[in-house]
Structures are given as C-alpha cells and as structure tokens.
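Here's a structure for you.
Removed: one protein chain of the complex. Kept in place: all other protein chains.
Let's turn to subunit A:
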Amino acid sequence: MNSNGPLMEHGKRRVAYYYDSNIGNYYYGQGHVMKPHRIRMTHHLVLNYGLYRNLEIFRPFPASFEDMTRFHSDEYMTFLKSANPDNLKSFNKQMLKFNVGEDCPLFDGLYEFCQLSSGGSLAAATKLNKQKVDIAINWMGGLHHAKKSEASGFCYTNDIVLGILELLKYHKRVLYVDIDVHHGDGVEEAFYTTDRVMTVSFHKYGDFFPGTGDLKDIGAGKGKLYSVNVPLRDGITDVSYQSIFKPIMTKVMERFDPCAVVLQCGADSLNGDRLGPFNLTLKGHGECARFFRSYNVPLMMVGGGGYTPRNVARCWTYETSIAVDKEVPNELPYNDYFEYFGPNYRLHIESSNAANENSSDMLAKLQTDVIANLEQLTFVPSVQMRPIPEDALSALNDDSLIADQANPDKRLPPQITDGMIQDDGDFYDGEREGDDRRNESDAKRAAQFESEGGEKRQKTE
C-alpha cells in the first residue's frame, strides 16, 4: 500500500483545515516573542490565495478538561484552569513547580488558548481516524515542549501528544517528525518508552534550548531505538537539510512503516527567524511536507515555533498549498494584513549568506549513525493479535459464495450478473442472455474463431 516514490495521484487528496478566529486574540505579554497573531495572518493569506476551493475548513470545538487530562496531570490542568494574572500571588509555589512565569507567562485567557490549540489537534486526529480526510492541518497546534506536569518553551499543553494518543486508538504505529529548530523534547519524553510511536527530530544542538536531543538519545525500555535525534548546527541550507532529511526519513518509512504521520512544521528553522539560526527557505522547509505527501499515509500537519510572524504566515501558507497540491503565485494577494509583509510583498524569502557550519562530512557521518540505529530495529513491530468477532449478515457481502451456492437450474440474481465480466477465453455456454453460438452474430466471437482457425492450420501444416 505504501509507495516509496512520488506517483501520480489516482484520486483527489482530501485536506481538512482547522482554524478558530479567536486564536489570534491572545497575547503572551510585553516583549514576548511568541505571537498567536501569526496564525490569523496565515489564515487570511490562505483564504485570499483562494485555497479554500481545495480545502474543507472546520472550526474545532475547544478541548475539554477530560480530553487534556488524558496526558497532562490533573493537578497541572487544575492550575492552568484556575490561575490568571489577577490571582497570581496565591499561586507562587505552583508557578515554580510547573515552570510557569518566565518563558511561559501567565496571560489572560491562557486556559482558553490551550483549549483551542488542543481542540484543533484532537479534532484533526478524530477526522483521520474516521478516514474522512487524508491530510489534516492544524496551524494552531505544534506546542511540542510541554511536559506531563510542566510548561516549557512557550508551550503549556502538548496538543501533539493528545493528537497522537487519539490516533493510537485506531492506528498501530504513528510516526512523529519534528522540523522545528528546537528539539521536540515534550513529545519524545511522552513516548520515550513505547514502540508504537517513533519520534524523529531535526534540530539545532549545542548550547541551545532545550539542551536535549543528542544523537545517543534513542529511547528506553520497549521504546529503545524508537527515538531518533538528528542534531544539526547553525546556518544549514536547503540542500544540506534535504541531503540529511530524505535519506533518513526514507529509511524510517521503510523500517517503521507507520499507519499515520504527524509532522510538526515549526517555522523558526527559516532564515530570518528571531530565535532560530538556521538558513532554510520556504522551498526547503516545504519540501519536507511534500515528502510525506508523496506517501499514501494519513498525515497530520501542525504548527509550532516561528517568531517572525510575517515569515511564519508565508511558510504555513506555502505548505498549505503543498498539501492541496496547488501552485500559488509569488505575488501576495491583498488581505487585511498585507502591510505586515513589507517591504517586498512576496511569498518566498531569500536565504542569507550566513556560514553553513554543517559540513558534508559531518552530515554523512550523522546519516550513517542514524541509519545504523534504524537497521537494528525489528521490522514493523505489531500489536498482539486479538480474535476478531464475526460480523452479522456477512454472507450478504460475499459474491463468490452466492455464486457457488446458486442453483444451476435457475438464473443468477441481477446483483451478481451485473458485476460479472465475461472472460474472452471462455468457450463454454454462459448464463448471459442471447448467447447463441450458432448464429455467430457477435463480431468479437467471430474474430476469435478466425484466429483460432489460423492456429489450427499452422499446426496441421
């Protein structure tokens, strides 16, 4: 079922797009680099490009307390629900305990923000489980640093883990790929000891937040070898990135053979980001999405980092166009936030001339080490088989059984004969009405006789 190369699509790919207009009205605080407004800018750009003709646009329901406590602890979620800037003083100990207050400030509407972010990913996962769509997009999510009982790196609730837990209900194996410039430590920690989820992260490593994500971190217990980390350096370019991304991910898809893929498209690995030192362009970043789209696997695309809002909106709009397989022009259409995209008002950004500290030797060695770990994987892990209960009225669906049990003296029912295709080599009298061999009025039958006659004459000679 899986194809390892790009093929022409035999059918239209159904893409679901999740957005809530309230997501852009939250504000982390003065001077904070995380701006939820970037998601609204992305949405306006997607609509004004006309991509809605190829999308199914949904507004997700906010996630409930029970939904979010499937991963996060009750104590932590109670704290997020209760605390707000007005009653800050009575939550000093909880703030220290849950790491809320510095990188992850308490702002008005924090709990509602977490509900919208997690609700989008949960709705996307549910839609993929029901197989109603092939690709689900939730740019409101991608908060991959949040831990079970701790906020981290501008992330409070880990919507990716909640979405993957939902996918695991009906999918044996789920692959999580992280192309944010920061290591996806929250998702990796959540699935560090399980073999049903493989986490792959391409990130900058070395004196950089969060500090985890070394090549030697490969999982623990049953999850050993199911955590893949690709540590990179500053200034990586599109060519360098794809030279390490495609070989590794091809190997991962080959050995792990996931039933669903979750792709975190953090845009802070682009050139010009406020925090990230990478040097990718939209084409290099979008090539990762195009890679997974070429596989016929259910795909969930979530947002993530990205601290230059105009470039984040450009990147996610371009990746939405890749998901729906529609070319978009480089000139930006006019929208409510057109002035934010100055001074050139173009879709694609240029790469800078920063030094690329990722030498080809280093990348080759990195690729060799990662693939060596992947080679040690047992091929396609599975879940313990369980007896499948018998379906009621199963005989109605089996056409061959009906044909075998039919009375030869009676004519077959029309729902059987409508599906029958007569074999050209069949010489016996069939059930088809009007099949009168003696008249030979069928041109097709006559042609066959002539060819058969020719063959017999040749044998005689």
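Please note the rule applied: contacts are C-beta pairs under 8 Å (C-beta built on N, C-alpha and C of every residue); 3 or more make two chains touch, one makes a residue touch a chain; residues count from 1.
The rule we apply is simple: contacts and distances are computed from a predicted model.
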item	value
Hidden chain of the complex, named as in its UniProt record, picked from "Sugar phosphate exchanger 3", "REST corepressor spr-1", "RBR-type E3 ubiquitin transferase" or "Exoribonuclease phosphorolytic domain-containing protein"	"REST corepressor spr-1"
Touch criterion as defined above, residue of A:A190, A:I244 or A:V302 at the omitted chain	A:A190
Chain not shown, touching residues in subunit A	18-19, 21-22, 24-27, 29-33, 37, 40, 43, 47-48, 50, 52-61, 70-71, 85, 89, 92-94, 96-99, 101-103, 108-109, 119, 122-123, 126-127, 129-131, 147-150, 152-154, 161, 165, 168-172, 185, 188-194, 196-197, 207-212, 217, 220-221, 227, 275, 336-340, 383, 386, 388-389
